[in-house]
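My questions will all concern the structure given below.
Of the protein chains in this complex, all but one are displayed in their positions.
To keep things simple, chains are lettered A, B and C as they appear, and every chain counts its residues starting from 1.
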Amino acid sequence: MSDFLPFPDDSPHEECGVIGVYAPHEDVARMTFFGLFALQHRGQEAAGIAVADGESIHLHKGSGLVAQVFNPANLEPLKGHYAIGHTRYSTTGSPAARNIQPFLIETMYGPLAVAHNGNLVNAGELRQSLLRRGIGLSSSSDTEVLTMMLAGAHGSTWDERLRWAMPQWQGAYSLVVMTRDCVYAVRDPWGFRPLSVGMLPSGGHAIASESGALVTLGCQAIREVMPGEIIALSNKALTVSQALPPMAPLARCVFEHIYFSRPDSYWDDRWVHHVRQHLGEELARELPTPADVVIPVPDSSTPASIGYAFASGVPFNDGFIKNRYIGRTFIEPTDSLRKQGIAMKFNVISDNVRDKRVIVIDDSIVRGNTSGPLVHLLRQAGAKEIHLRITCPPIKHPCFMGVDMGTYNELIAHRLSVAEIQKHIACDSLYFLSLEGMMRAVGRTDGYCQACFTGQYPLAIDPNQTKTGFEKAAAS
Amino acid sequence: MSDFLPFPDDSPHEECGVIGVYAPHEDVARMTFFGLFALQHRGQEAAGIAVADGESIHLHKGSGLVAQVFNPANLEPLKGHYAIGHTRYSTTGSPAARNIQPFLIETMYGPLAVAHNGNLVNAGELRQSLLRRGIGLSSSSDTEVLTMMLAGAHGSTWDERLRWAMPQWQGAYSLVVMTRDCVYAVRDPWGFRPLSVGMLPSGGHAIASESGALVTLGCQAIREVMPGEIIALSNKALTVSQALPPMAPLARCVFEHIYFSRPDSYWDDRWVHHVRQHLGEELARELPTPADVVIPVPDSSTPASIGYAFASGVPFNDGFIKNRYIGRTFIEPTDSLRKQGIAMKFNVISDNVRDKRVIVIDDSIVRGNTSGPLVHLLRQAGAKEIHLRITCPPIKHPCFMGVDMGTYNELIAHRLSVAEIQKHIACDSLYFLSLEGMMRAVGRTDGYCQACFTGQYPLAIDPNQTKTGFEKAAAS
Amino acid sequence: MSDFLPFPDDSPHEECGVIGVYAPHEDVARMTFFGLFALQHRGQEAAGIAVADGESIHLHKGSGLVAQVFNPANLEPLKGHYAIGHTRYSTTGSPAARNIQPFLIETMYGPLAVAHNGNLVNAGELRQSLLRRGIGLSSSSDTEVLTMMLAGAHGSTWDERLRWAMPQWQGAYSLVVMTRDCVYAVRDPWGFRPLSVGMLPSGGHAIASESGALVTLGCQAIREVMPGEIIALSNKALTVSQALPPMAPLARCVFEHIYFSRPDSYWDDRWVHHVRQHLGEELARELPTPADVVIPVPDSSTPASIGYAFASGVPFNDGFIKNRYIGRTFIEPTDSLRKQGIAMKFNVISDNVRDKRVIVIDDSIVRGNTSGPLVHLLRQAGAKEIHLRITCPPIKHPCFMGVDMGTYNELIAHRLSVAEIQKHIACDSLYFLSLEGMMRAVGRTDGYCQACFTGQYPLAIDPNQTKTGFEKAAAS
Partner (left out) sequence: MSDFLPFPDDSPHEECGVIGVYAPHEDVARMTFFGLFALQHRGQEAAGIAVADGESIHLHKGSGLVAQVFNPANLEPLKGHYAIGHTRYSTTGSPAARNIQPFLIETMYGPLAVAHNGNLVNAGELRQSLLRRGIGLSSSSDTEVLTMMLAGAHGSTWDERLRWAMPQWQGAYSLVVMTRDCVYAVRDPWGFRPLSVGMLPSGGHAIASESGALVTLGCQAIREVMPGEIIALSNKALTVSQALPPMAPLARCVFEHIYFSRPDSYWDDRWVHHVRQHLGEELARELPTPADVVIPVPDSSTPASIGYAFASGVPFNDGFIKNRYIGRTFIEPTDSLRKQGIAMKFNVISDNVRDKRVIVIDDSIVRGNTSGPLVHLLRQAGAKEIHLRITCPPIKHPCFMGVDMGTYNELIAHRLSVAEIQKHIACDSLYFLSLEGMMRAVGRTDGYCQACFTGQYPLAIDPNQTKTGFEKAAAS
């Protein structure tokens, strides 16, 4: 989960969370607000809600956390039975208001709103094709590309138009699409990003990026929107259609298990917390290490640490305290404060590590700028040995399907060997869970994208078409 | 000039002011800011500035007065040599952020920014045509229609593309269009709305809705952008081309003289203040009325009152004080405060009207809700006789070319005769300047649109395509 | 009236406007809001309203224009029958939140709220005396001094306590004081600053700095609160008591007539607009000058220009256009824009001055930084001769009674002779109305403070105790 403090954050970043609701007996805007709130960890830059009442669509969106963007006064006009919502990850590159979702347009088929989690790898080509058709584009977002393609899609129903467009979209898309009287869930055939649907106790259904948000809304009978499926929620019925055959194998993002998803979410028939515990257990089994305590880097590594302790017998305890008051500050420590070791985000509980051999569990190493300072804090607190254990293999390749891992140059494991990284971090030992160990913890042999570890992308990548590419184009 | 106080404002409303700058040796964003500031009376809802640096275009826009929308921090990134700006009139119907100008899009020909003063009478038809081409539209503004048409325009240069589009645009358009390295001024062949160009002392040129704004920027050699002309400002040269032949006769909006323009603006070879004085003189000549004092309804009627005094010998004096602190307030007087005659916007200088026969000069009567309270205030202050004189004929027809006059039903002169209006207002006499008198003051026999007085529109009107129509469509 | 544009403003600045209301059948907060709105010209920095309901006092205050500080949500909790309000002039020195009025404190006698227009010349001494009593002071305002003195005043009623304090207060004070069930108007015995009271049509009374604001509220039977008087408004009765004998002669501030007050205000049995016309007439009589047109510097000099035209036969006309959109902007023109003669606040109507001998009427010259640029604008527009006429004598001395004239060094007439000022301004002639002429226009031979012209202060001044002094102390 991202944060905004001066202390660097070395986790990959999820792009977005989406939600869709059809609830004939509820205040759908309020329900969508609470759903977005439960998906806040998937994006803290901006949020938006669009509501349809059978005739028109009304929209409110803005920059900031969900609770900052919405208030009773701006929710109040969002009346209707259908809603979609979006919460967006904070990139430094393109925080522009015009990129905030949902997108709302009028088309020859009526009004249309779209919210998207994912990334199209052929967005550059699709964008050029729209421009050549004489269409003006006002954002750098591939969601505008998706939306404009739907405005000109062929077909006599929205279901047909979605089926016309889907084969042209290469990459990750978990979409919620709303017309004046229907909410559609659409998921790419690879199944990159999660999407689930559940039944609301008061009637109707809800769609969300994670099952945990559906539970928050009281949903029952929750199931995944399957790869390649379109699910339509309306006052007639919930209809499910398999628009594209699912890819074989699928290419689910394993980082949902490792880092992104709420621990209480359920995906691919597994509880995320359970998978994380197993990641810790596998680590303990792959490289047994004599130690006095195992501590997590809070918060995402706590379940893996518990699992490590179960499997190894090394006692689990807290080692770091993380400041919970997450919020943007533009105030940076002076160099001199920094040199004194000002520890903004984490403090150590010295009592728990002094004179001890410490196993530290972290979820991943991306740019490699956080682990060193954490190890330094432990040393200052008197730890005798520091053994860093990572719950996934080294990340050597960027993601082009919607996760911000940084570029090749930014990835420390692309530039350095494990031994070199250990030296850089200055820990006593460093071990990354093996690919096989990770998959054992997930409990699958295939069906997951492993491109960031192996460089074998599940579909052809033209790096000129990546999002960075669009943004340059859009700004020029 | 509009205001936002509970006291009703009964003037027609101008839609917008535009400005364009090419200034190779200046801070163009700052210059555009000051130009917009001088056009603030043409629109108080929202403002925006786009700046091009030869490569890309950067934009900032927002709701509020020019001085509220811009500050040093948000002007700072707007670097370049080219700029366009827009200030927008406050309607209650569509204050949405998505309607704020300039519009900025990427096209197959590169980035494009557009700001518009006017109204297309065939916007509905053009909009449908865009939708049928599979384009999604995100605002209710006819400016988006203009902009999207340019994105798909034919031609190998922007000059050709503008010439391709102009014949399709029926109605009023005084446009500034910016590419990455050129600013274009484009004016419809009827010449509805004003647009002028001048030479900047430090090099380069500026375009503005009114010459008064160009004077504010220090411009010299100011002339009109002529009806049907395209003027291009770039680092090569200022080029002028007659894209469409001017209509014969032209159809300039006479309300620029009567009410909209700054008194120091110069249009159609006349000073606006001078025309206004003559409007007062004509009123004095058409219906000589024995009186002790002539007073204006501030501020726009002061020049006409001075003219009336010159021509009639009746002494000019102030009669009303207008609260200058113009700003939105959402606080309304209670009914009981209202009943007590709480006078928010105007107070009377009793001393100047008590026991006197008073001539009151006002620019126009649109809905007819202001004159009655003003007459009542004068009566309370002891005026012996009250003779209301209006510097134009009765407004009986709506404007479809960019002035918000209200609908047929809202126009008091559409519903009531002059005698009935006088009774409604409860003044001792009421006289509207004749069409001929008004044109004598303007000093022309033709070349002006008189549709709001006569119902004879200079081009065919399909009321289903008026802006109200679009907005309904866009919201649905 | 002050403004915030980069173009300098060379008028003296009033410190404040106050209002008090007892209205048993009205929404007093809303009424006070509208009253403050009518006094907005007396102070644009900050505003506040306190309301008493017989038990407690509730307060809202903040920085900005009245319409910016208040909205329906923050007015709503201000319930009661008694209210006082304040609007404060913008100084650059002490815009601190802690100086915003009304002040509200709890005392041993119950809650007390105070709002003040004026300045005590012995505030420094009184302040030291409070500090020596062991009282901590949290602002640099002499209003806090007044308020704290009342908290410790002797007497068994508030009337007695006010009578105990008044003899100790040297200088200008037009106060409104509110307890939990009474509003008091208190005016110093010199009568420096105005204060009036009127009867509300729905019952109760209102007090305001200017009668014009009382008219706005619908008041009848308006009269001055006389120098030295205390007037109490409560549910028992309106009671008037002469707490201190009025000074002989009085020392009313003549600048209320010249510049500060609304033209529709009535003070010392004169209409301000009427006095201003007479100031112009006196100017015409004292120095007849052949000319083609007389023009005002808008807005305050319009009545004097009308008077000048009446008396001289020279025709009155507009010469300058002033941008009405008053609002703070922190954006300044670049030097190069400034050098080109960018004219932010005023434009000239060239047509009315070209090839003409022009009389320009202005209310005063304080620092002398505005007249030169105005004369320059007229020259550029082709004026043949420019004769500047000022409706008061040269200001050679600072005011210590609540008007911000600047320091001795800042006053141009303290440093330069009239001939030197004329040279500085570069006009063809410059004439200041004589003291006698000014008093003839006012229609009085004495009763007015003339200290800023003559240096003869109506009471002893210790410059170390002036407000500038306090502020230094408070900040240290």
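One rule holds for everything that comes next: a residue touches a chain if its C-beta (ideal position, glycine included) is under 8 Å from a C-beta of that chain, and two chains touch if they have at least 3 such contacts.
Fair warning: this is a prediction, and the values are worked out from it, not measured in the lab.
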Quiz item: In the intact complex, which of the presented chains make contact with the chain not displayed?
Solution: A, C
Quiz item: Which one touches the absent chain: A:N317, A:T391 or A:Q450?
Solution: A:N317
Quiz prompt | Residue, one of A:E55, A:E160, A:D299 or A:E420, that touches the chain absent here | solution = A:D299
Self-check item: Residues belonging to subunit A that touch the chain removed from view
Solution: 1, 25-27, 30-31, 33-34, 37-38, 40-41, 44, 65-68, 70-72, 75, 200-202, 212, 215-218, 262-264, 271, 273-274, 299, 302-303, 306, 310, 315-318, 321, 323-331, 333-334, 336-337, 340-344, 347-352
Practice problem: Kindly note down the residues of subunit C that lie in touch with the hidden chain. | Solution: 55-56, 97, 103-108, 110-112, 128, 131-138, 147-148, 150-153, 180, 473-476
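Everything that follows uses one rule, which is that only the chains that are shown with their structure count from here on.
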Quiz prompt | Chain-level touch network, classified as line, ring, star, complete or other | solution = line
Practice problem: For the copies subunit B and subunit C, give the interface type as same if over half of its residue numbers appear on both sides, and as different if under half do. | Solution: same
Quiz item: Looking at every pair of chains, which two share the most C-beta contact pairs?
Solution: B-C
Exercise. Report the most central chain, judged by the distance from each chain's C-alpha mean to the global C-alpha mean.
Key: B
Practice problem: Return the distance between the CA-based centres of subunit A and subunit C, expressed in whole Å. | Solution: 60
Exercise. Would you kindly tell me how far, in whole Å, the mean C-alpha position of subunit B lies from that of subunit A?
Key: 49
Quiz item: Centre to centre, by mean C-alpha position, how many angstrom separate subunit B and subunit C?
Solution: 35
Exercise. Give me the residues of subunit B that touch two or more other chains.
Key: none
